[in-house]
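Take a look at the following structure, please.
For this depiction, one protein chain was excluded, whereas all remaining protein chains were kept in their positions.
Up next, chain A:
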Amino acid sequence: MSELLDVSGDFPLLGRTVREGKRLVYLDTGATAQKPTAVLDAERGFNERHNAAVHRGAHQVAEEATEAYESARAALAQFVGADFGEIVWTKNATEALNLVAYAFLNATLGLGGAEANGFRLREGDEIVVTELEHHANLVPWQQLAAKTGAVLRWIPATADGRLDTEQLDVIGEKTRIVAFTHASNVTGAITDVAPIVERAKRNGAMTVLDACQSAAHLPVDFHALGLDFAAFSGHKMLGPTGVGALYGRAALLEQMPPFITGGSMVEIVTMEETTFLPPPQRFEAGTQMVAQTVGLHAALDYLSDIGMERLAAHEDQLTALLLEGIASVPQVRVLGPTDTRDRLAVVAFEVDGVHPHDVGQVLDDQGLAVRVGHHCAQPTHRSFGVHASTRASAGVYTGAADVEAFIAGLHRVIDFFGVGA
């Protein structure tokens, strides 16, 4: 085992106490990550020196703001293995996924001219998702299917919360879109992307990856993975809320009609009609979240300084500690793989005889912040025969002492509700 990282001192919020003086043990990074001082300083510095609307105005501050905004795009493109023009800023990953779904809808409604032919759906076309999706990568596709007459199909989950690779033949010649998660926000299972992309390509379908959990914790390279689209959010990568991004293969972004329309994304507007800018501006309507992109840029620098390989190794050790600790509590069942192979430090579980809300409450009383509920993935929970769970998720700042406190907390839950063996 290599040394664990020790960077919690970079994160001001982790220095606070909760519930009458208890040390905060933050195990809810899967929902949102805490932010290092470098990110907070970058946002504040931008607002103090360079704040202006981007891509308009010819004054010096506007030039500086535009430069900051576009250099953040360049940094993000490099971070995820994309070209500069293939990164579209969105307010979060949900918007990024909807952007793609609405490109299909708008093209199907006749917008976008001949260029958008590849995005037109016909009745009987199929959209494939998986049983491990966050609602953000399920509901937009359900809606698209309902609006276009396309059929929604899915790759099921296995009993230990991975995608069932024996059932990839759901992807067939009628498939037009395959939308799937890179890593489940419930089970932590990391998807083997290659066979899915290969099967989608062979059948002429486009691929859309939900990279929210993966991009924040693993090295990712969208070009190397051969993807058409990928969506992710800044706040899970130590960046601010209010900024996310869509990666889209350049040739495809060119063909897509816009989603949100208005200012900043147009060429010529008359009272009758409008022509649109090329990507990525075509998809960035309205005043943008510039300070947040600057904060995210600082987060990417922070992660790059640590190194994503090193971060992944750190989190692998935490996964092992979490799984080992949980295995010592017989009343606890993990919803997901119980081995560390291809798995993030995201561990959802149920405690026999105790509802997740009650588990979370007793943990919270000890300063342990975990997620309770369905984590925006009701079908995933249903596949395990439960409707909610408790989830502990680690990050760059999580240490062995945090895991120890969490396992002690689980024992307290068992004692408190008297469900000991």
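The definition used in the following text is that a residue touches a chain if its C-beta (ideal position, glycine included) is under 8 Å from a C-beta of that chain, and two chains touch if they have at least 3 such contacts; residues count from 1.
One rule holds in what follows: contacts and distances are computed from a predicted model.
Here one chain is missing from view; checked against "Inner-membrane translocator", "Multisubunit potassium/proton antiporter PhaC subunit", "Nitrogen fixation NifU-like protein" or "TolB N-terminal domain-containing protein", UniProt names that protein "Nitrogen fixation NifU-like protein". Within the complete assembly, A:H355 is the residue of A:K201, A:R310 or A:H355 that touches the hidden chain.
Check A:V128, A:I171, A:A388 or A:L410 against the missing chain and you find that the one touching it is A:A388. Although one chain is not drawn, its touching partners on chain A can still be listed: residues 19-20, 355-358, 361-362, 364-365, 372-374, 378, 381, 387-388, 416-417.
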